[in-house]
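The structure follows.
With one protein chain held back, the other chains of the complex are shown just where they sit.
Naming follows writing order (A and B), and every chain is counted from residue 1.
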Amino acid sequence: MAEFEPKIVAFVCNWCTYAGADLTGTSRIKYASNVRMIRLPCTGRIDFMLLLKAFEQGADGVIVSGCHPNDCHYTAGNFHARRRWIIFRSFLDFLGIDTRRVHFAWVSAAEGAKWAEFVNSVTEEVTKLGPYENYQKMAQAGVE
Amino acid sequence: MTIERKLLKKDSVEKLFAKLKADGRRILAPKARGEEIFFEEVSSASEMARDYIQTTLSAKGAVFPCCEALLKYTLEGKDIKIQDPQEPKPTVLFGLRPCDAASFAILNSVFSWDYNDSQFRNRMKNTAIIGVSCAKADEYCFCTSVGGSPGDTKGSDILLTQLSSGDYLAEIVTDKGKEIVALAPELFEAAPSEDKEKHLANVPVKFDLNQLMQKLPAAFNNNELWLEQSLRCLGCGACAFVCPACVCFDIQDEAGKEGGKRLRCWDSCGFSLFTLHTSGHNPRPVQSQRWRQRLMHKFSYFNDRQKFIGCVGCGRCSRLCPADMNLLEHLKAIAEAK
Partner (left out) sequence: MEELRKKARELLTSGAVKVIIGYGKGSGPKARAIFVRKPEQTDQLIFNDQCLQNLAVYLTKPEVKALGKPAIVAKIPALRAILQLAAENQLKDEDLLALGISPEGKLVELASLKAIEDFLAGLSLELTGEEKSLLEKIEKMSPEERWNFWQDQFKKCVKCYACRASCPMCYCERCLCECNQPQWVPVASHQIGNLDWHIIRAMHLASRCVNCGDCARACPVGIPLNLLNQKLAEEVFKQFSARAGMKAAQEYALCNWKLEDKENFIR
């Protein structure tokens, strides 16, 4: 039987994390290949619903990553994002949505190694959790 | 067809449920969930809610679901595989009040009007209705003002009226009702001689329906009337959604790379979006016009088209309205106006 390979969607900012992930590649660092990257200009642009839409479409884990505080290409986008995630994450927890499947990081354009380590760690954790069947079943329910 | 009368002992109800289930029918009956009561699938009569005037939502969801797939398809490579709607499960709706039972005729008239809605009609065909008369009513009930009554057999396949002993007078109204009796003839004993009327709630007539219907067409242009009545209306869809006779729906397509579905969902004329045109023009841009539409549709236009009105007097809209609009008050005001 094939081992479970989680589908992980990563919402990353163009300027830091996307570039950082590029660096991981050019440095020929091997890391888990479960991540599907979605590039946005800034973490500040990431609507909280995007994360849930990823789960709805079959993702088992979600990553959100952008520039470190004070390094945002648009000055304050990641500060807005930080506030949003603080509130949203506690809300997800309140609703019983598995917050162990949602991971956040600041990964700069120079942190190729950090990106690999982060993705590996998230993949390992989500693999252990298994597919997010609860959510995916719910997403099909309620239609007669 | 003359209505046959039988006696269904109160202990026999549980046995009847067992026979219905053994016949492959699912039973939807009023079940309490916290403070609300909904029609849900039950296996035993003991699960049913007791001592209530009316359920929170009506039973129309059994034949006109809140969210129903009209068609589904999957994409497999270049192939489109369409899935036909499943054959609806044979169902018994147990415990409907006579007002709710009467509402199916209203729903049916729209779904068989200019188009035979096969999904609705399939569900209706597969649904039998065992109604229960009302021994109690509250100030929101007005079935008797709109041509109904707490013991009306209209719409029920079998109507049960609870007698002082706790046993039920069972009136076998239709052929579907006879089919159910045939499943368990030993449970339906010889009719009692008791007078049914003695066990029914007293629901006084609260307004003259003819007066109302006569005055409505002329009231159309009385903008002040509609504005005053609707000032506190918040424009939600609660009244239309809890109403057993409201039948407006929206169609939504949801599709992705692997397939899609076309869904039918409940809609309400109270929403501002209801009549919004793509151009941006809205023929009913203000709440007073939408309130007018609701009243006139149910009590005037519907009668013009279908020869009966679109309301059964169950009172749910008034009980559940967050702004306490109280439809009955407004109907009375119009009927009694000079």
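The rule we apply is simple: a residue touches a chain if its C-beta (ideal position, glycine included) is under 8 Å from a C-beta of that chain, and two chains touch if they have at least 3 such contacts.
Only a predicted model underlies this, so the values are computations on that prediction, with no experimental measurement involved.
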Determine which one of A:56, A:71 or A:125 touches the chain that has been left out.
A:56
With the missing chain put back, one of B:139, B:179 or B:197 would touch it. Which one?
B:139
Selected from A:39, A:83 or A:128 as touching the chain missing from the view:
A:83
Those residues of subunit A which, in the complete complex, touch the missing chain
48-49, 52, 56, 69-70, 76, 79-80, 82-91, 93-99, 103-106, 118, 134, 138-143
Which parts of subunit B face the unshown chain closely enough to count as touching?
33-36, 38, 56-57, 66-67, 139-140, 227, 230-232, 234-238, 240-242, 250, 252, 254, 263, 265-266, 268, 271, 273, 286-288, 318, 320, 322-324, 326, 329
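Just so it is clear, only the chains that are shown with their structure count from here on.
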Between subunit A and subunit B, what is the gap in Å from one C-alpha centre to the other?
47
For subunit B, which residues are in contact with subunit A within the complex?
65, 67-69, 256, 261, 263
Subunit A residues within the subunit B interface of the complex:
57, 142-144
